[in-house]
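One protein chain omitted, others in place.
Presenting subunit A:
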């Protein structure tokens, strides 16, 4: 359960993994995970492989992240979403704001 973050060795990728439930209870942890991205303009990867539950607050948090990071990152990718999670992202039109694969 929770959020883990990890920079690649070359500082070009920041991988944030969310386990279990993704909702407002993770707000602090999640914000901390993407703070201090540094000035290397990393690619932010949100790994949703172990995200089983999410609700609209999680979607709000993702949008907040996107606003807050702006151009300090190369891009934001949502990866490994399970089919059910991906359907929620698709229906919310997140593919317009993030790269989902």
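Here is the rule we use: contacts are C-beta pairs under 8 Å (C-beta built on N, C-alpha and C of every residue); 3 or more make two chains touch, one makes a residue touch a chain; residues count from 1.
We adopt the following convention: contacts and distances are computed from a predicted model.
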"Carboxyltransferase domain-containing protein", "SCP2 domain-containing protein", "Response regulator receiver domain-containing protein" or "Phosphoribosylformylglycinamidine synthase subunit PurS" - which is the UniProt name of the missing chain: "Response regulator receiver domain-containing protein"
Positions on subunit A contacted by the hidden chain, ascending: 6, 8-9, 13, 15, 17, 21, 23-25, 27, 45, 47, 49-50, 52-57, 59-61, 63-64, 79-88, 90-92, 101
